[in-house]
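A single protein chain has been omitted from the complex, and every remaining protein chain is retained in its original position.
Going in written order, the chains are labelled A and B, and every chain counts its residues from 1.
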Amino acid sequence: MKAVRSHLLLCGGTGCRASGGMTLKDILEAELEKRGLSDEMKIVVTGCNGFCALGPILVVQPDDVIYVSLKPKDIPELVSEHFIKGRIVKRLLYKHPVTKQEIPTMQQIPFFAQQELRVLRNRGLIDPEKIDEYIGRDGYSALAKALAEMTPDQIIDEVEKSGLRGRGGGGFLTARKWRTTRSAPGAVRYVICNGDEGDPGAFMDRSVMEGDPHSVIEGMIIGAYAIGASKGYIYVRMEYPLAVKNLAKALTDARAYGLLGDNILGSGFSFDIEINRGGGAFICGESSALMQSIMGKAGEPRAKYIHTSEKGLWDMPTNLNNVETWANVPLIINHGSAWFASIGTKGSTGTKVFSLVGGVNNVGLVEVPMGITLREIIYDIGGGIKDDKKFKAVQTGGPSGGCIPAEHLDTPVDFDELTKLGSMMGSGGMIVMDEDTCMVDVARYFINFLVDESCGKCTPCREGLRHFLTILTRITEGQGQEGDVELLEEIGDGMIWGSLCALGGSAPNPVMSTIKYFRDEYDAHIRDKKCPARVCTKLITFSIDPETCIACGKCKKVCPVNCITGAKKVPHVIDESICIRCRACYEVCPTDAVKIR
Amino acid sequence: MDDMVTITLNGTEIKAQKGTPLLSIAREKNVYIPTLCHNDALVPYGVCRMCLVEIEKGGRKRIVTSCNYPAEEGLAVKTDTERVVKTRSIVMELLLARAPENKMIVDLAARLGVKGGRLTEVNDDCILCGMCVRVCDEVVGVSALGFFSRGTSRMPTTPFAEPSETCIGCGSCVYVCPTGYIKMEDKDGTRYIHNWKVALKMATCKKCGMYIAPQRQLDYIRKTADLPEDFYDLCFSCR
Partner (left out) sequence: MSPISADQLRKIKLKIQNENALRYGVGRAKVTVHMGTCGIASGARDVLESLLVDIAQYKATDVIVAVDDCVGLCEREPLVTILKPGQKPIEYEKMNPDKMRHVFKEHFIVTEIQEPVEGESGQSNEGKRSQSN
């Protein structure tokens, strides 16, 4: 028998699977077999690494080398060069977007180097389907400690001292919620994990549920013990099949080890967890709507004059926390509140996971200390704006977050600072927009999403969003009128104060923040009938500059409506009356002769 | 009694039973608060957002719906602050755009000094107060109605918008509807509730031949109240 000398950590996150990660696994397995290396090199399918745009990702240990964007045809070379001869295959390494230098290890890639991994402590390191691997990373030791050495009150005190605030958007103090639920009268108490991550472009919670399901489960068991809950639910959205699969396996294994069920670790405490699959409605991420959904009713929020911590599921005291919040709990128990609060800001301790997407060079999942500036996230970790374009705005907090302009890039990111800027932390979405983005169009885009996702129960949210969309649409189509901006502000104000739930209250953010910071763009659309970013199709025209046109015919070929005429050596011409402004000619022109005005 | 609390309503101190909805307290004191989704027979729903009031508790001001916010010790309630009036007005304007020709809505808007004309009209007399759905469930106990879809396409309807098989034609939804959106008609021995595509045969009095009520409704009441088989053979006048 031979010892294994290398672990090949193949990312098994949804992103890497989508880019062919599992096919790669089969090919790699076959190649290792062929070269007689099967018994000394072990393939481990891990959770998401967060660098999803560059998948499939393979990390080779103990050499600590990360390969990105692997293709099946790369495998034989990788095996013969690196695995047999110890030569790193440079062309398969990550290349710095600016210096073009190849970077062999994860720690040297700026995207990873500046992160502070706590919630994502096991990312890319363990096989999420193996409970032992989680235990090997200190897993369930916090649970053992909590049950053996701490009273429920001591646990709540410790969480309180840590300053942990809800990672799902509200930013409510976790310990306070736990204490209310613990002291509320009720025959049974429930805990819920909100895994209904519905923000477009956000995948923090998915990554944790898929890649490290036990960290969530352990947090929930500790929380349930502290609260006195006997039953837990993990509410996962329908669109996350891998998260459901991995969570289900994790629950089965935890049950088999006696970490769930009756008399956990001989402590006398009993608790179990059930998975509940959401139907894919954005509103079900709202806590009271989520509880309705678990009870089999339509997912609609209810008035909050009675807290769900007192009367939640089946009118019993119920504590709901987000995936990331739960995953933080074992860390606080293991390392103490002082350790937890040692990073972050005064009002927002610890780290936050963001999904950094949009116009940045490094797209992916990042965990950073609270209080880091937007600039550090976007420029240092994100590697700056793609194609050397100018930064315009960053939208934080999901579809109902606000757009923050360049002048506030040095704002420290925490719950309170983002709110002050007219945006919010939300669950950690971060969409970066470059100079080619029209802010009115962006506001319209998010409102269009929210119109479909509002439950429609209360007047301000339902009707307000309807008129938002009508007004924004007419502005982007050049039909805007004087007073439209003021009307938007009035409706938004009514929604903020009058809506039933937080979705309605925050839904005006994309509109209000773009008016606040980009009012000139609204005015340009309304008064001059111009779209400064040249995005709104009804306000732009396409033409070909005869001086720079080389008559290559490429534009003519891609035009879907055949509105471009021209022959060899004759500059081409666009017929504006037929042009549908699809931008195809603009994208394809090799000499930038196509002009948008 | 020790579960009495003291609150102030527009500056006046009032003693009230703890937990009483603020709206009830205000009405008792003849303080006007407009409502569109409230009915004393139904559990408060808090969706029309017309009954907003400002409350202050521990120095923190909030806007809440008075129909379901319970009285608690030391609460200061104001029904006409600038914030309340401003928010209520925009909610009214939104509803007016939804049902611009509905007399009840137009009258209420006029009473609140809200003019229309700024927003694109929707022309839907249903203001989604949900009273039809709730009365059918909470009072009648039949639950023939529910909401279809969400957001701007939300509407009260029967399952799959098919002619209801459970509706007993009692007309409770029609009586509670504040805007007259739900249309009911008794014609040639049949009760029609057009919104739910329901047509129910009416039972006749065995003595005078007058129509009493839909047969399905009488059957339902007889069954739930455990009444004798012949209980509804005669109309009320002939008994």
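We adopt the following convention: contacts are C-beta pairs under 8 Å (C-beta built on N, C-alpha and C of every residue); 3 or more make two chains touch, one makes a residue touch a chain.
From a predicted model like this one, the values you see are computed outputs, not experimental measurements.
Please provide the labels of all shown chains that the missing chain touches.
A
Would you mind spotting which of A:Leu173, A:Leu265 or A:Ala406 touches the chain that isn't drawn?
A:Leu265
Could you tell which one of A:Arg5, A:Lys34, A:Lys90 or A:Lys557 touches the chain left off the display?
Final answer for the missing-chain contact: A:Arg5.
Residues on chain A that touch the omitted chain in the whole complex?
That gives, for chain A, the contact residues 1-7, 9, 40, 44, 61-64, 83-87, 125, 132-133, 135-136, 138-141, 144, 148, 253, 256-259, 265-266.
Note that only the chains that are shown with their structure count from here on.
Between chain A and chain B, what distance separates the C-alpha centroids? Give it in angstrom.
Centre-to-centre distance between chain A and chain B: 41 Å.
Can you list the chain B residues touching chain A in their complex?
Per the stated touch rule, the residues are 44, 46-50, 52, 63-65, 68-70, 83, 86-91, 94-95, 97-98, 118-120, 122, 127-128, 130, 146-147, 149-154.
Inside the complex, what are the residues of chain A that reach chain B?
Checking each residue of chain A against chain B gives 281, 283, 298, 302-303, 305, 451-460, 462-467, 470, 483, 487, 490-491, 493-494, 497-500.
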